[in-house]
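First the structure, in the form of structure tokens, and then the observations on it.
Heads up, one of the protein chains got dropped from this complex, but the rest are sitting where they should.
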Amino acid sequence: MFEELIISGYGGQGIMFCGTLLAHLAMEEGLNVTFFPSYGAEMRGGTANCRIVIAREEIGSPMVKNPSSLIVFNKPSLIKFSGQLKEKGLLIINSSLVEEEIVKEGIEVIRVPVTQIAQKLGNDKVANMIALGVYIKQKKIVSLESAIKGLESILLLKNKEEKKNLIEINREALKSGFKYNK
Amino acid sequence: MFEELIISGYGGQGIMFCGTLLAHLAMEEGLNVTFFPSYGAEMRGGTANCRIVIAREEIGSPMVKNPSSLIVFNKPSLIKFSGQLKEKGLLIINSSLVEEEIVKEGIEVIRVPVTQIAQKLGNDKVANMIALGVYIKQKKIVSLESAIKGLESILLLKNKEEKKNLIEINREALKSGFKYNK
Amino acid sequence: MEKKILIRGNEAIGEGAIQSGCRAYFGYPITPQNELTAYMAKRMFEVKGVFIQAESEIAAINMVFGASLTGVRTMTSSSSPGISLKQEGISYMAACQLPGVIVNIQRGGPGLGNIAGSQGDYFQATRGGGHGDYRTIVLAPYSAQEMFDLTCLSFQLADKYRNPVMLLSDGIVGQMIEPMRQNWDTNDKNIEWKVRGEDWILNGCKGREPRMVRSLLMEEGELEKLNWELNRKYKKMEEQEVRVDLWNIEDAEIIIVAYGIAARIGKTVIQRARRQGLKVGMIRPITLWPFPIQVIKDIAQKVKSFLVIEMSLGQMVEDVRLAIEGKRRVHFCGRPGGSVLEVDEILDKLREISNLK
Amino acid sequence: MEKKILIRGNEAIGEGAIQSGCRAYFGYPITPQNELTAYMAKRMFEVKGVFIQAESEIAAINMVFGASLTGVRTMTSSSSPGISLKQEGISYMAACQLPGVIVNIQRGGPGLGNIAGSQGDYFQATRGGGHGDYRTIVLAPYSAQEMFDLTCLSFQLADKYRNPVMLLSDGIVGQMIEPMRQNWDTNDKNIEWKVRGEDWILNGCKGREPRMVRSLLMEEGELEKLNWELNRKYKKMEEQEVRVDLWNIEDAEIIIVAYGIAARIGKTVIQRARRQGLKVGMIRPITLWPFPIQVIKDIAQKVKSFLVIEMSLGQMVEDVRLAIEGKRRVHFCGRPGGSVLEVDEILDKLREISNLK
Amino acid sequence: MKKVFSYPESLKKTKFSYCPGCGHGISQRLVAEVIDEFKIREKTIGIAPVGCAVFAYNYWNFDVTEAAHGRPPAVATAIKRVLPDRIVFTYQGDGDLASIGAAEILHAANRGENITVIFVNNAIYGMTGGQMAPTTLLGQKTWTTPWGRKAELSGYPMKISEALGQLDGVHYIERVAVNNPENVLKAKKAIKKAFKNQIANKGFSLVEVLSMCPVGWAVTSVEALQWIEEKLIPVYPLGVIKDKSKST
Amino acid sequence: MKKVFSYPESLKKTKFSYCPGCGHGISQRLVAEVIDEFKIREKTIGIAPVGCAVFAYNYWNFDVTEAAHGRPPAVATAIKRVLPDRIVFTYQGDGDLASIGAAEILHAANRGENITVIFVNNAIYGMTGGQMAPTTLLGQKTWTTPWGRKAELSGYPMKISEALGQLDGVHYIERVAVNNPENVLKAKKAIKKAFKNQIANKGFSLVEVLSMCPVGWAVTSVEALQWIEEKLIPVYPLGVIKDKSKST
Amino acid sequence: MVKIRIDRERCKGCEFCVIVCPKKIITMDKQLNSAGYYPAIKIKDKEKDCIACGKCYQMCPEVAIEIWKE
Partner (left out) sequence: MVKIRIDRERCKGCEFCVIVCPKKIITMDKQLNSAGYYPAIKIKDKEKDCIACGKCYQMCPEVAIEIWKE
């Protein structure tokens, strides 16, 4: 297994959390993993993206150039990265914000209106978890159960006295992503 | 000709002026010359000395280690440098301040009570010129006339509106050094 | 199974310092090392150490100077422009033989440059960007694990030699998050640390003669004497402290020499090159100074040629050339300004080299 | 006969600057370069230029940065510790491609050291003590005459390449007084000087588009682009600006390589060695960067071995080794900490070398 | 119809890269307006700091350079000395001016350099992600004061303008804020005065602008306006700190 | 017979290397006496500056280090933070403290570090041979102001103590002189207070000592005493500049 | 008559203009602009109440507002 993933979107869309959670899940599965974040030239706003490599073998460069998978949350990200996707790669698009139809051939495209689904769940901040759910199901890096366990433990670690309902809604988002039928 | 000279004494005894004047005179004679000053670790007081090389050929290092001549104005200088003097070297001692008799063999020693002579001339600051006069006469690097001319031009340069009597007394000092009979 | 945690390179350095007993940290914000300063702000408070956000990098290195004088383990960190400002202070520490760890998470230069990872400060780190004939040991981690481990080693070596040690990493390894072994006791109270160097530190002259620590040495020959003393110490480091990581050397015909992030990229290159049938191995200097001269000399006997890869216009390549002394061809592939070396480009270069007679 | 004047090395630099049209000087006192700062205080007033005793070396180099932006020829000077403090600023100037002259009258280091002449900052000067892949041209005068001449050349090269140039001398050459040709018009009013670089300077955007001068280049590949551009410029310097002085080379069997004050000592050594029948010559690099690699390579064909002499623990010797690539033995004789190389010691070494097979 | 409030000529059309609600945009517009009003655009040279405002050269429509962190006063000094008939100003954050650049501002002020300084005090290091600034308030949580700034550990909110006011070289210092339209207009007046002083060769003038950094303070943009009113102004009172024209 | 005025224990017997008539010897003796009187010699760490006083480690009979030029406050801060029960002080010249080290002193003061600073203002750079200091008087001739200091070119005599007085972290600042026996005794009192404050954990204390540099001023030793009285004190008036114990 | 123009693409949605407008002419849009912000927009039919006081202009950090007057 050698998976190279780029996740990209606006700052504030939870890109980094999505990526670190995935890295954590991979680590818990005993895999090697690297996570590399990148912010645009601007402090805030603008695009943010991260690169994740997951592999059984030792990981050399963490700097993914031609990802095998790509998750994009907005249009600029699609424009920027879709060309770099490997042949037969996986592309997950937040169809709530990205209308574009034209993407290159020979890749698998999954469109999911993650922002809408998230809004329905009551918080558009969990769009990231929905996308992650979709991704995990596709790539089978980890089971849904492990993913949920990982998510909970990380949220608990980060926000010691976090309200339960934050965990709740994130868990639900992850689940609905996993169960989403394209 | 290859002359290496060290002049040494207390700070304030006019060591540096003495040395630069000599360098100037040598230059005017068309010789190569270097002058290198050195102050002790302390700002003022302590010893000051300078190293002068005068030669027809190109001068390499200005850092005289074994001088062919040495002029010392005080006891610490004698102690410090006399051992480094070359064989057959010339040693001029300010006998007003240095009583020591024992100096190494095989060198030419001239004792001149330059401070006393200077005091007689009316200003113990010109002791340096007396010593220089003695030196010039010995080494014949320059004639007394050229030396006086050089002295005057330098003093004029340095102190644009300098009182005449400063030039006067320096000139006299140089002369009496030149004429001093050991 | 060992416990692993996911940690950012910069934070791994911080924890390494804490676990090494570092109890005085002085820093000034600069990207891409900010997580380290922030980490220290939090952890020093927890372990009752000293944390000061200094008014500048200059103040920070001079605080390290002061803290080191007292015998506590101490550290500062910054990135390229800030490290330039510390050069005078580092020279003073070297002259006064004060231990201390200086972390440089390199970014793109020269000037303000950018905040991407880069390796443009190799010369500065290994040749002494400061004035005078001094040396600092330079360690170059290439993973989160090494960020931790080499930080610990930095403190040990700094103490062992009473010398500043520089940890030279870059924005990529600093920002990257990776699993790392957590093989320490997480109860801070159990972290052992003690004051070092009871024979030279300044802590009040009770029960002993007053001491002075200084680098102004104006008496004749005094400074020369210090320099020869330092020189002997540096020679000892050259003999004893070289560390290097070899990879796929046995059957290699071409050797990649790379450190830090470039070495990781090099590993990807080698993985792919081997699949294409190219016999490529790697020498990864872990100590950039002292540089693994002998290791390179020895391996040079057995291989065809060398390829140095750096995220710079070519700095370490000089050390490789100095080691090889013209006995093998030394090729170079570099990218400056914080741009990341391309695996494909290096592969091309390797193919080109392997076709050379 | 040409008119000669007796002048101190430091002051010869100052007059060279004035005669080159330098009209903005910024300095901070430090021994052994104080005569230069004092000289500029006096002369700048006379020629109606700008003189500021800055609050620090850091302020001074950043003032040079500012003055250079306006198109005026500008200079700063200091000695070792002060030069360390300027490293960030020099890196910024290199990044912004701003001309300017930086004078380092080296003293003994590391740390506060002493105020004697030394050559311990060679690495710092030639490898860029600051961060990032930049280069400064480094000129090394060895007489009062060259203090003047090479200062003039520094300004020309700085302008030609829009790059900082370092004049690297030391306390001995700086303090030494020697005759120098006075071949300029002593009426200050006749000194010609003009603003340079009308196409890049900042002086208000009247009649043109606004300009920006900056080194923060955050867009993808932007900083890399600058670095490659700089690299091309540096390559051009390497091709065109090498300057070297050869002495008694024709029949030489052993070559002394030395610069600055060490080269003067070397001359005395050679004068004496020749009297003793040793065929010794000298290569004196005048540009330390770009280094006379090819000259050394060529001469290496014809001679037996090399002896590098430096008032340091051995820095330039690396460049000589890099040039010679193991083809000849390169010996070294150095003294650190501001102690002066002994003629006799070097003579001994020469004899030893000439007896080697 | 006539434009009554329009984009100043001294601003390029480029979008700012600042965070939503950031005060830098307002201050930089005010500077641009003042320069327009004095008609000095073609002879002005601006010096951007290292800090969020570093990108000012992308925004201002006149000659701009960027100085090393903390060194704008040194750069400005040299430019003004060489070109005394140009208008030279620095624009600096609190980290740049009061922390790493404390010596440079103190000395430019003490020399009485005839320059204008716009000092944007947002009580935080914005660009590097929100560390303590010298001007950070007691109790304020930042990346490097995770439990709030404590005087014993990190000292006091630094009153650098008051300190500078003690120096004989200083002609004019005023503290303003940009947290409501009235204050913005007062800020503009102060900035105008600071440039007018330079035009009239009066010497060193500095305007301290209390400015929003919602991201650094971890509040919403609108809350940031109140934060200035309720927290910042009580510690840094608005008004003239020194004005040599008025003394005597 | 009993010794009534004798060489303090906290001074080694080494001779000073200062010029005849230099004020450093007096100030350093006063520090030594105060340390003797508080019986803190064995727990004191002194920090010498770069300047004529750099050799202080040869004179003081307790632990002493030498900081890089201008950085004693940073070095002192670190030592005091790591060893809060030791007595830590800096001894700095006007070039060291007010010029290159302006940022460091400002920030140590603002942090309210519990240290003592002896600031020797002799209105000149002594060690480097007599250049202008920030505190040099207008009209004063130095190596770098050959025609006398002019405000337009070199700024004003810097009142750094007054500027520091504006910072909340400062507990105590007083200016004294050592130009006559009465002033010397007052200087000692101030120095004593500055150490006492540290012992009592009161925070940052600084004593500015107006001090003779006959060589730098190009006057005789005796003239230097008058020079302080007639020239220096009118610009730098003696007395308490700030004392938190007294305010309230 | 007064006209105001809010540059939708410059706006970053800070809401300053909304809260300072004495006539409550401005509100926030529900659609993102291309930079990912919800920009300010004029409330339909409210523009006629505008008195050109310029408060929105003064407070807008993006200089996204311009105002015309008869």
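In order of appearance the chains are A, B, C, D, E, F and G, and numbering begins at 1 in each one.
Basically, contacts are C-beta pairs under 8 Å (C-beta built on N, C-alpha and C of every residue); 3 or more make two chains touch, one makes a residue touch a chain.
All values derive from a computational prediction rather than experimental measurement.
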Legend entry - Missing chain: touched chains present in the view: B, F
Inset, instruction - Check each of B:10, B:36, B:81 or B:135 against the chain that is not shown and name the one that touches it. - result: B:10
Inset, instruction - Would you mind spotting which of F:25, F:51, F:70 or F:93 touches the chain that isn't drawn? - result: F:25
Inset, instruction - Among B:5, B:97 or B:112, single out the residue that touches the unshown chain. - result: B:97
Inset, instruction - Could you please point out the chain F residues that touch the chain left off the display? - result: 1-8, 11, 15-16, 18-26, 29, 180-181, 184-185, 212, 214, 221-222, 225
Legend entry - Contact set of chain B toward the excluded chain (per top definition): 10-12, 45-46, 74-76, 97
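Everything below uses one rule, namely that only the chains that are shown with their structure count from here on.
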Legend entry - Furthest chain, CA centroid comparison against chain E: B
Legend entry - Whole-Å gap between the CA centroids of chain D and chain F: 38
Legend entry - For chain D, residues contacting two or more additional chains: 52, 55-56, 58, 81, 88, 92, 96, 112, 214-216, 218
Legend entry - Residues of chain B engaged with two or more neighbouring chains: 41
